[in-house]
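So the structure is just underneath, and the comments pick up after that.
With one protein chain held back, the other chains of the complex are shown just where they sit.
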Amino acid sequence: VTVAPRPITFLSDYGVADEFVGVCHGVMARIAPGAQIIDIAHGLPRHDVRAGALMLRKALPYMPPGVHLAVVDPTVGGERRAIALRTAEEDRILVGPDNGLLALAAQRFGGTIDAVDVSRSHHRLDPVSATFHGRDIFAPVAAALAAGAELLDAGDPIDADEITLLHMPMAMAEPEGLVVHAVGFDRFGNITLDVEHQELTETGLRLGRPVLVGDHRAHYAVTFSDVPPGRLMLYEDAYRTLALAVNRGSAQDLLGVALDDELTIRPA
Amino acid sequence: VTVAPRPITFLSDYGVADEFVGVCHGVMARIAPGAQIIDIAHGLPRHDVRAGALMLRKALPYMPPGVHLAVVDPTVGGERRAIALRTAEEDRILVGPDNGLLALAAQRFGGTIDAVDVSRSHHRLDPVSATFHGRDIFAPVAAALAAGAELLDAGDPIDADEITLLHMPMAMAEPEGLVVHAVGFDRFGNITLDVEHQELTETGLRLGRPVLVGDHRAHYAVTFSDVPPGRLMLYEDAYRTLALAVNRGSAQDLLGVALDDELTIRPA
Partner (left out) sequence: VTVAPRPITFLSDYGVADEFVGVCHGVMARIAPGAQIIDIAHGLPRHDVRAGALMLRKALPYMPPGVHLAVVDPTVGGERRAIALRTAEEDRILVGPDNGLLALAAQRFGGTIDAVDVSRSHHRLDPVSATFHGRDIFAPVAAALAAGAELLDAGDPIDADEITLLHMPMAMAEPEGLVVHAVGFDRFGNITLDVEHQELTETGLRLGRPVLVGDHRAHYAVTFSDVPPGRLMLYEDAYRTLALAVNRGSAQDLLGVALDDELTIRPA
């Protein structure tokens, strides 16, 4: 009895100018013919593990459960492990380097229940190059798992709590206000914060009301058209996370914040 | 009896750096497993509805008939409707914002015979975000229709002539010559005009002959190699539309024209 292969999703920082993504597709098509491969994105800032982890966490709930390949791998060829893991919810399999890239997405689906080190998996290509583990380890392991191979047979079992975590700042309700952090920026200068609307109940911050972001007056709005051009706004982004934007401008420039910088938000 | 899903084509201005396109693919793969999704392009200038409408019109005849999703949506979250429509010819279903984006392509296939407002379609994701209707409304509606859902059940019926049109300039044969307009530019500075070769019969313009474009001498040529480098040429582009180019140069720079500018062409 043959079973249709599971869908594979693929996220990386390889860019689309070179053949890296295409070659990984080819490798997977050879091992799991007929498997659907969905590219989440390949334009992540090079080597930005955290941006990759955040993107994977927010994109995965919209992807069909299957095998989720992610490659942002600044220390390829070094000591970091290559891993595959199974999440507690929805039986999703995540494959990638053990550098924190998979941690937030695994958490989002109830955590890891099984994990293996696939650095020496028998599903690898032979030989394995020093620099292109996406092609030689991660893609073939992902494809083999999509085609029905057993996770626990794909590598050496490791403890779920040995998996590398991603250290992220953490929003806190303090007496002087809600202390949040700039955890991401998009190309428009919008700032992603580390808090969701539903966590605001105790903070006195209310949709439709003025707020203070540090010393800057802002409006807690629904859409850009709720505030005049040039005006700072706090809003819930499309992934239910709070964010800061300037209508037709750049919140990042206005506030002059860098990654992980702290911001205090309170009712105005 | 299950029927194979129809192919889906997808055009947007989302770019490929972020996860927007990938997330829409994921949403469609969940709703219409096995549906083929063909990306027409996602590199349209941001918010350029007309460039999107022109690209959709010229690309669609080369696409298998199916469901054609297009998202260029500068007023997302505002009042514009979300629509799905069926064309008179080839039973193509077009899905997108009702801002003119679908108008030229619908016209190209004989016009609209059925249309629905899908803003509150039961195929939507729940919740619907304020800013990412591609993911929350358009992609799920397109996928449901590809998987066999009925168009008239996907939203509230609207009159075909209530659909927003796209206002375009219109080429006219005048006594002083053929008055055309610059309706698009590509990255090489080639200028797309709003007239086709077959409309030239009464104008005295003949392939292989010299013409005047305003005060500039040009040649009505077949390929770039028909004119010397630096020389202006009028030609039929790969979609049978007339265009202006400078061999190894930029017609846009030479003529100094902007979008919709009028140009008069006559035999030299």
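Per-chain numbering from 1; labels A and B assigned in written order.
Convention: contacts are C-beta pairs under 8 Å (C-beta built on N, C-alpha and C of every residue); 3 or more make two chains touch, one makes a residue touch a chain.
All of these numbers come straight from a predicted model, not from anything done at the bench.
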{"item": "Selected residue (touches chain absent from view) among A:Ala4, A:Val23, A:Ala88 or A:Met168", "value": "A:Val23"}
{"item": "Chain not shown: contacting residue from A:Arg92, A:Arg135 or A:His219", "value": "A:Arg135"}
{"item": "Chain A residues touching the omitted chain (full complex)", "value": "15-19, 21-23, 25-27, 29-30, 33-34, 77-78, 129-132, 135-136"}
{"item": "Those residues of chain B which, in the complete complex, touch the missing chain", "value": "7, 9, 11, 16, 36, 38-43, 55, 58-59, 62-64, 186-187, 222-225, 235-238, 240"}
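Here is the rule we go by: only the chains that are shown with their structure count from here on.
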{"item": "For chain A paired with chain B, centre-to-centre distance based on mean C-alpha positions, whole Å", "value": "33"}
